[in-house]
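One protein chain omitted, others in place.
Order of writing sets the labels: A and B. Residues in every chain begin at 1.
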Amino acid sequence: MKKHQECSKIVLAVCATLGMALAPSAYAASGPIKIGVQAPITGTYADEGQGIERAVKLLAAMQNAKGGLLGRKIEIKVCDDQGQAAQAAICARQLVNDHVVAVIGSYTSGAALAAEPIYARANVIQTSDGTSNELLKRGYKTWFGNAAPNSAEAKFTAHYLVDVRHFKKIAVLTDHSSFATGLAGAVVRDIKADHGNVVDKSFINAGSQNFSPVLTKLKSMHPDVLYFSGYYSDGGLIRAQMVQLGMKAAFVGGDANQNVAFAKIAGSAAAGSIIVNVPAPADLPYPVAKQFVATYKAKYGALPPSVFTLTNADGMRAVMQAIAATKSVKPAKLEAYLHSMKSFQGLTGTFAWSAKGERTGSPFVAFAVQKDGSYKIRYPAPKND
Amino acid sequence: MGTFIQQLINGLTVGGIFALIALGYTMVYGVMRLINFAHGDLCILGAFIGLTTLTSAAGGGHPGAGLLLLAFVVSVIVIAVAGVALERIAYRPLRKADRLAAVVSALGASMMIENGIMLVWGPQVHVFPSNLLPATTWHLAGATISFVQVMIILASLVLMIALYLFVNHTRFGTAIRAAAIDQDAARLMGINVNRVIASVFIIGPALGAIGGLFIGIYYREAYFTMGWTYGLYAFIAAILGGIGNIPGAMLGGVLLGLFNAFAAGYVSSSWQDAITFGLLIVILLVRPTGLLGERVAEKV
Partner (left out) sequence: MRRAKLGTLIWAAGLALPFALDSSWVSVAAFFAIYAITALSEDIILGRAGIFDMGHAVYFGIGAYVTAILNTTLNIPILLTIPVAMLVAAGVGALLSAPLIRLRGDYLLVATIGFNAIFVLAMQNNPGGITGGSDGITGIGVPTLFGLQLESQSSMFWLDWVALGAVLLLMHNLDGCEFGRALRYLKQDELAASTLGVDARKVKTLAFALGAGLAGLAGTLFAVQLSTVSPSSFLFTESVTLFAIVIVGGQGSIPGVLFGTALMFVVPQIFRGLAEYRYFVFGIAMIAVMVLRPQGLLPRKRIAT
């Protein structure tokens, strides 16, 4: 500090006050257990981000009502990353300084990626629905992907399209997002490995709504199925515009299409659409999943915005379970517990984590959208019906 | 052939919507030399107002065509009032300032309206009721066109012709044109420039609200960030046609819609926007003030 004696007293005073105001409260082992949420609360993905925040806060409140964890209350710290890398990096440092044990989020792979090394260096658990392969590359032991990886979904999808439904001409459509392009690429690769025939791979501009031009082009290629890897707000419209254009092809959508709004947007065209995803809470053999969705709806007056709300909720539940089981908030112990879990009963199916932090063992199913907008498992055939 | 006609229909429908929104940009620009970046958000606010009118007036039942008309009326009135208020608060104090100050004020207004929509209606996708209009479709030469598409194309055309006639063949329209050429001179001629500006901020947003509601009815969804996308496209359409020029905005909107359709349909869907923007830049290099813009030195 000696070097900087020349700086005027005013500046020093300002620095000092700023420093005091911003210095984090001392970390106390007996205080509340802090868990962070890093999510896009504003901006394009605000719907998803606010869903994650609500789900995590709800889970914390439910646990606190039961006396918290290890006799301590759970406190949630939220940081809005707007889905942007730079904001995500700032959020990560902020949450690390808040001494959180674990962070739920973020929603976009890009924001999760920018935050990942910071959490890893600080040894803070990060559980996010990000599925980009880049997230696994550095082998950080703090990383726990809570959504099933694209590779598993792609394998199931290709098998379903080629071997189960015997589609002969498959058209693939994606947007430019990291998630959707990754999934579409993997699906195309796996279809080819299964000796299927991909007639075209096209792109849409997410949110541009005007998908008729690209669909008109696809129509002229006479595919018997259109696979779309992007999000429901576009997927519903794609389905509606397919029918409006008189396209006969079936519609199969990736997991991001599963949302109540899909059927509403597609309207009368929705029925018969297929969506590939992990099982919905209603289809799981254990009641905790159904209960959570009901409580969420009762508290917030709406269903969770998407399946990713639930996968992030699963991340939160797994962290809480780890704390309870190890009776500790030490990162090393929690990470070891999470990595060694044989099977975790999630709200989105039973799963475990690989050494790389990849979600494994998630069974996929193909849902058919019904006339009333509800979903029914179509493949694998339900056992008891 | 069917594919080509279909792309033409696709392009015209979305082009009609772009044109309606572009008119608001171009009229405001013509009179005030202001890029009203909040215009797209006003349009989408119009869609939300219309949706709320529809669902609350229907009271849980299914809204019919009469209610749809009511939704248009309410939405147009509310957005016109909002447009005038915006001008009073955010732009009028800046009329004599550097014009970029008003542009940034407009960016602030855009952010305020967009996030205001999120706070009032929530961040989720809102879905418009289905079957507001007959689901009839016609087939011609292997292409299909729906009732809603015909309605959007025709209504946009009628509104644009009406606006053109109003601006070119009425006394008040003459006042608007005079103010667009030279505000001070217009004032000396006894034209109430404030009234002209207010009228521009009524007509532009009103047309935008209709465009916004068309988007809602056609695509049946609305969410808070949509305004930015449509606003940007409409602004580009206005520039393409020659900003400040009313027929130019119409032409620009329709051309932009067609560019989009043909780029995705015949060239490459992954480079769709790049092709559209590339064409735009090339056109501007050939005609530096847009297709119908006048070649005059810019007022700074």
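Note that contacts are C-beta pairs under 8 Å (C-beta built on N, C-alpha and C of every residue); 3 or more make two chains touch, one makes a residue touch a chain.
Worth saying up front: this structure is predicted, and the values here are computed from it rather than measured.
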| item | value |
| --- | --- |
| Listed residues A:Arg138, A:Lys168 or A:Lys376, member touching the removed chain | A:Arg138 |
| Listed residues A:Ala60, A:Ile74 or A:Leu113, member touching the removed chain | A:Leu113 |
| Residue, one of B:Leu20, B:Ile35, B:Ala180 or B:Ile217, that touches the chain absent here | B:Ile35 |
| Hidden partner chain, residues of subunit A it touches | 1, 4, 6-8, 11-12, 15-16, 18-19, 22-24, 41-42, 46, 50, 78-80, 83-86, 89-90, 93-94, 96-97, 108-110, 113-114, 117, 132-134, 137-138, 176-178, 181-182 |
| Residue ranges of subunit B at the interface with the undisplayed chain | 29, 35, 89-90, 93-94, 97-98, 100-105, 107-116, 118-119, 123, 232, 235-236, 239, 243, 270-271, 273-274, 277-278, 280-281, 284-285, 288-290, 298, 300 |
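Assume only the chains that are shown with their structure count from here on.
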| item | value |
| --- | --- |
| Subunit A and subunit B, separation of their C-alpha mean positions in angstrom | 35 |
| Partner subunit A, residues of subunit B touching it in the complex | 3, 6-7, 10-11, 13-14, 115, 118, 122-125, 127, 130-131, 135, 137, 139, 144, 146, 215, 219-221, 223-226, 229, 257, 260-266, 269-270, 272-273 |
| Of subunit A, residues touching subunit B in the complex | 42-44, 46-47, 50, 176, 202-205, 207-210, 212-214, 216-217, 219-220, 232-233, 236-237, 240, 244-246, 261, 264-265, 267-268, 302, 305 |
